[in-house]
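Only one protein chain is missing; all other protein chains are in place.
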């Protein structure tokens, strides 16, 4: 009934606040016998880590992960894998000023209404810091999926500026600070984001995740369809406001003959002549690439003064100082990849249980 | 691990195939003492029922629902409420021709790959017929929520034709066969859809659901956030390809100061000066209207011949005859409302458990 | 959060009241491709059916089960299997007299305290009638387990009269109305139970279930250990008051060297030299026979007048007329077998998911 676990067969439970002693997670259901070391997880955490360019928050977190259980002599044992990251650079003093004010666009007000108490330091549980554990769990999920399944994310829009999809080149993604697959767009975004940052503003973005090599058959209709699960996983990422699969919202404007992906035999293999479905039909993977996109709103922490109210019920103005991302969508890319990995790993094991 | 249940505290389990003896559901967790009669459910089923205009499938189903348990002397007892609808107009003969062919855009291929066997009659479990039970469960969810919570859906786009939001009038919704809140758009859609139907084609659409009166505090971070749960609920509706909350994908193009909804006191009540958040902050309801949209792809059953493959692994052509909806989005409106109701009822009870 | 579902991978959800229109269940997670017909289920229901000898209630229920979904051309499809039994011999008039009185030993008082409303007809949801659906689900569970797994139950004690375990003969079980494996005990029980019945009294009993052929490896520590799950499954049977595994309570009186089952190689197979463990070590099946026992209290519906209180809060006397079992433990045997089958099927699929 509480909501801090994700998945059923591959089950991730996370804990921790932005400025508490530590954040961590427990991954239950990991198949035994997989090679797993801290370095396998750290490599993904490092992708998400803040402070790597001027385009992300300057908070410095080593984010050094420690495996506390579930691994013996370098291999998973089938028992829960617990991961821990101690919080080291917390600067609680930055947040004292907003103790009594609800930051617009943040979860301050709703946590207060829900629980009647909130850890206001750095957003507490609602801080984007928690996504580190999603990324860590995603690294284990990738182990479960094996190397045939390749999950990659990219930013396809920053603010109003979309990439040219014809220029998509996966190799570009690691070559710019935005995970942008279009070199020219990346260059334009750099200028755009510098302006945003200097203005004390922020901007949104759209992330696309593609999973190749996913076997057909994953997804559990009627309610745990693969697309439904991906939608939940991605919409639950901080600042997400929209999710689409394959053609997505554009599909609404299509006519039937243009939308349904036709099929042909290629030797003894079934192939699809298009991928408007985004690799999912009837909530089950088809063997095509899984394609999902999510919209991320602009960071709510900005230097522009905004109208708000206080815990005491008075009108107020607020400016959110501190170290923030001008475009949180950037750091959302490895998080979105990780959530897709977790969903796929969970459904791979669920599939194997019933139909394996 | 299997996927035919939805919700945790208000838990809906459905069963049944399009052409089997019956479809039904079990709703567990219904609070005791609520007035509940078959008529309370039937009124919503009648909204969804096919064959009510030339714009929806001509399949004739009385869809008469029977309460089998959980109600005593007109009130819920707290035990599971089981609902049953016998299938009466099944015409299995319509489907024999496609026994060995996978219909493009349908779940035929993926069910076959997943289970190795499929009930091909009318789409079997993957038929939109199953949505009747979602609607029935939604009627019970509304009882749980009480009359202060008002959940209404509307179509806001058909094919490429969006409504004029300035012309939104809830009263119009019941006055046209499309649940369209814009009278002029409804009239244009009528012409457009007649053309689509006569051409043996189909089209998509966008549905918007608004829930008013939802108390602040619903939603269970980090993974069962209210928006994540709505995304799952709506993306799981047959033919859905995208979900957004509040400003949705448009939020990605905004800058911070334009996106975060400012707050002000109105007497001793907190008010928001805009609703880009769609009533949800940090995954928890804020007390504002909940606003969700979903994109529905065009019906995949069309009269245009399409390329496909056979169960036996040969290339083929297929034309999907039978009685189909030229725009399934229309009948999706009461289904989307019902899913939103189920999510809210579930989270109301979950909230009460931990924080009540 | 509500409690009418059992199992996670092989998931049974039941519904229905003793005197409502019907009882039923939905079994989700059934692997596809299993042969399944109504007759496969009916055979087990017939074992449990009342009115077969003078030793069980004379209520006459055909208990004819109908498969509503999940089976196509005689094989399971992987979608939910729904089962329905219409209630036909309800005689609600028998129960009007106790509408306002709480029967001692029954759930009348606690349902009233919990829900504030109760369907008093025949015990409503708390009637032993619900166990028919457990038996039905168990029949499907056996299909999942396959024919190598043999699950058999027997009564080993009636009232104070235990069997002679040295005289155990499985063949005897079907030859007396008590599922008693000791012919001599069965004969003594007959006399004893006639006396109980004629006195308007009732008696308890102990049931033993043995599952042979269960593969090693089933059970999910730390909390869903196989013995813990069996304990839950069996203690949840109406009137159960105790559960033990292997040596059970007797193990408490043993010393270490006498209790721990020693092991030896038999060719390349591991064998155990005793089975105090009841086939479960550390919560995981060892490949030995699973042995579980449960204690059933005497039927609470008796003709002896008992002191009680009324819904209105006054002292009263009550005599429970109607058609009752002098020893409900008898009809509990097929129910206990079924619950063991459900637990094993669930854990077989769970095992396969993580370790398969």
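We just call them A, B and C in the order they show up, numbering each chain from 1.
One rule holds for everything that comes next: a residue touches a chain if its C-beta (ideal position, glycine included) is under 8 Å from a C-beta of that chain, and two chains touch if they have at least 3 such contacts.
Quantities reported herein were computed from a predicted structural model and do not represent experimental measurements.
Peer 1: Of the residues B:129, B:225 or B:350, I need the one that contacts the missing chain.
Peer 2: Only one of B:129, B:225 or B:350 touches the chain omitted from view, namely B:350.
Peer 1: One chain is left out of this view; which of C:14, C:56 or C:69 touches it in the full complex?
Peer 2: Checking the options C:14, C:56 or C:69, the one contacting the hidden chain is C:14.
Peer 1: Which one, C:28, C:119, C:244 or C:337, makes contact with the chain that was left out?
Peer 2: C:244
Peer 1: Pick out the residues on chain B that sit against the missing chain.
Peer 2: 1, 8-9, 29-32, 78-79, 221, 349-350, 352-356
Peer 1: Tell me which stretches of chain A touch the chain missing from the display.
Peer 2: 1-5, 8-9, 11, 13-17, 20-24, 26, 28-29, 32-33, 66-70, 72, 75, 77-82, 84, 114-119, 124-125, 349-350, 353
Peer 1: Could I get the residues of chain C that touch the absent chain, sorted low to high?
Peer 2: 1-6, 8-9, 14, 102-107, 109-111, 113-116, 125-126, 130, 157, 159-160, 196, 201-206, 216-225, 227-236, 238, 240-265, 268, 270, 273, 276-278, 280-287, 295-302, 304, 306-309, 313-315, 329, 350-351, 353-355
By our rule, only the chains that are shown with their structure count from here on.
Peer 1: Chain with the smallest distance from its CA centroid to the overall CA centroid?
Peer 2: Central chain: B.
Peer 1: With chain centres defined as C-alpha means, what is the inter-centre distance between chain B and chain C in Å?
Peer 2: Going by mean C-alpha positions, chain B sits 39 Å from chain C.
Peer 1: Mind checking the centre-to-centre distance between chain A and chain C? Centres are C-alpha means, answer in whole Å.
Peer 2: Centre-to-centre distance between chain A and chain C: 46 Å.
Peer 1: Measure off the straight-line distance from the CA centroid of chain A to the CA centroid of chain B, and report it in whole Å.
Peer 2: 26
Peer 1: Quick check on chain C: which residues sit in contact with 2+ other chains?
Peer 2: In chain C, the residues touching two or more other chains are 1, 8-9, 29, 32, 78-79, 349-350, 353.
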